[in-house]
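Apart from one protein chain that is not included, each protein chain of the complex appears where it belongs.
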């Protein structure tokens, strides 16, 4: 184990601290480790220590290479702050990439974990960055105006930038947050939903703002006992996105980036039937028999009219064909056929 | 322990099943128990067994008197279903009240726990019923159109009915629910937030629809390991709303119905400063000195202009006066003074 | 769900209460359920309510058919009590067997769970009964004199009866138990170890005697927060002994009755190498080549003399041959060959 700190931009006081663990040797086949980049909060006026080391250590305990990025902040000059912080993130990512071999970092498995204003930055990394993290952990993030505008001028509103490459997100906050209203969290969740992006969210009954890992030694204000759960729950979420981190490598991921194919570039059997029916291209014709089979299976179960329409908007072609008893081979063939059509979203 | 089933409306097949535990005797000072009314799902076409006993047993294990209400459902007649289900709920509540002594039920501590369509009914109980439960557990609830309309005609949309008496809610769902879109959950949370009502919410990464308690023996579809956590987490939430359930009675509650006083009938120091400043009555004058003190303490910490306005909209008078060093006696006196003024919401 | 109580011996006030859950129907392939027989404590003078329903409900929540046996007790006549309690257990088991189909009980998966004197009875069931449970959960059990003798005269000392058919056990107690000294638990664990029987044991820092499930509503005396963990941990243990209880049946068990083959009736590759070397039959000759290979592989890793002897007493032939690179086919053949030899224990 070693802890090093690299200066990224001396003039802006930007540093990257790395807490690095060994690989190989007694660790056997464990040749690289997943990584977390912690983005502390502080209203873009400071980078809070309370949200730096404790978070990094939580992921280090889970076997991650843990990085803390102290990005550009300013108490005085709120006008010219942005886009320095997101550039700092990109720079940090590139530094990690350059040192990936020496630092034994698995570049396919880098997540960000940001708190408050750092949660805003993490959401920007997930929606706007050139280097998208493979997942983002957002702790009581500042997402909506007016809190975003209070932090600094001309900050992006992350909800507006959710796109087809946005990272799966794990969001947590406390209901009684009186610095960043909890609607920042639910609004971002809804923005992810609108684009089909996977997420997990925990809003705890009480805990206020800035509870960090929720450890008692970090908190003077009262907080629900459940608040601490986000730490291990977020590790569990990452193990679903990445596969489980075992001594002999990662198992198969449990969840992908999106919940279905409705927002992908090309069509597939992962699209909902309703979505496929609304396509104006030749896609409908290519699956005409199957659409009829779907209607038949729904009708057989008593779903017609509105109810059938509803279910076709919810279930994927894959799911409904499986219910109709369509052979797997045929479903795969359909998937190939659909892949020829651009998605008209 | 005994399990009894009472017919509430024979013609509509409405039953109340009670799983009752002893009190007194070896249980000493434990003379009554809190209660849960389980409302199974099934699209108002059926009451699912999978969401009946398993949920009731989960709360019975925590020491609750557990009730299962099999309310009016219909597969055929979706036109005339409502308002029978909510009437069934009211009837069940009254039956419990009539038998409270014999059944050793603490009438101050009755929660509902509904799933899917039963979650819709639980949300209606929390927002519309004459007998509001002291808390509502909503599992992947049907809240928004079109799913509500698919369940039955003329069902209320619970978001529209959140009011100053709405019960604190514990909401859970899976992100990949393809029967009831997860936005039903986030929308209801937002409606609660808009009225200041306390809630807790957990959206798990995956688990689909209808996972009940998440026990492996109940689920064939894949679900995240974290899904099961809602059971003990909801018991924890209830222990915050009610106080902890100990052998010598309940401890002090940790959370109230609302997050601050901005939506109460009368003003108080629990109102945010911004809310108090917007009152047109004499309330402002009554606390003029304190409003000045608040401005001073914010300015001393570097918050002026927009930032100060922002914080005054977030922090209660109580909190900011505490930061200003105002004596507790003075804060109590102010609270008394403010209580004379109706809240202009 | 239904709760019924059957009188087993009216004259001795022996009853069997069953909390039964449905199978089939919406539960699909779930046609039978595992079962627990709860044996409350009370010093063989009473059957404590506090250790009856709460324990039964804990396992019912996990999907089990839950039984409570109120066995023969007496405050006055301690001379003639035994062996009524163990006969009551046998009778209860037979009643369950007779009703297994109607009650949907998986007869391969019946565990006992006893507390204090009921833990003594559960240990007797695991070591002495004609109907051995497939696992035993022992809560702060009375195992050693003098506490056993205080409970009643001529009770068996369970440590003396651990044999080759003894059930795997899950034991828990509190370090500061001032009614049954914690050595009752460790002594029974050691007796299981001496016969190679699998077990799990949790001794919590404090909690005294009689904490039942550890729920706050059941306990006036102080107890460690960890005490409650035994409930879900014991369900986890049972899922290792039985396989996980899923909607489509049980998965493969993770642990067997014994830790290795040294106490089985016949030899196998699951025996430790030291044990095989001490056999006087022809078994040694049958595996002479392999014993040499084992010595070679240990020497190659630097283990000779005492160290090698030590490891041969700890590792099974199977394990050491795997380390030596012996093909699986050959190991299976050896297992067949060894099965011809009686174990000289």
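Which chain is which? They are A, B and C, in the order written, and residues in each are numbered from 1.
The criterion applied here is as follows: a residue touches a chain if its C-beta (ideal position, glycine included) is under 8 Å from a C-beta of that chain, and two chains touch if they have at least 3 such contacts.
Everything quoted here is computed from the prediction, not taken from an experiment.
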item	value
Where the missing chain makes contact, among the chains that are shown	A, C
Chain not shown: contacting residue from C:100, C:203 or C:293	C:203
Of A:166, A:184 or A:219, the residue in touch with the unshown chain	A:219
Positions on chain C where the hidden chain makes contact	75, 146-147, 149-150, 175-176, 178-179, 181-183, 186, 189-190, 193, 198-206, 222, 224-226, 229, 233, 236-237, 240, 254-255, 259-260, 302, 306-307, 310-311, 314-316, 319
Footprint left on chain A by the chain that the document does not show	1-3, 17, 19, 21-22, 25-28, 30, 33, 48-50, 52-54, 56-58, 60-63, 213, 215-220, 244-248
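The working rule: only the chains that are shown with their structure count from here on.
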item	value
Mutual neighbours - chains that touch chain B and chain C alike	none
Approximate Å spacing (C-alpha centroids) for the pair chain A, chain C	44
Chain A and chain B, separation of their C-alpha mean positions in angstrom	29
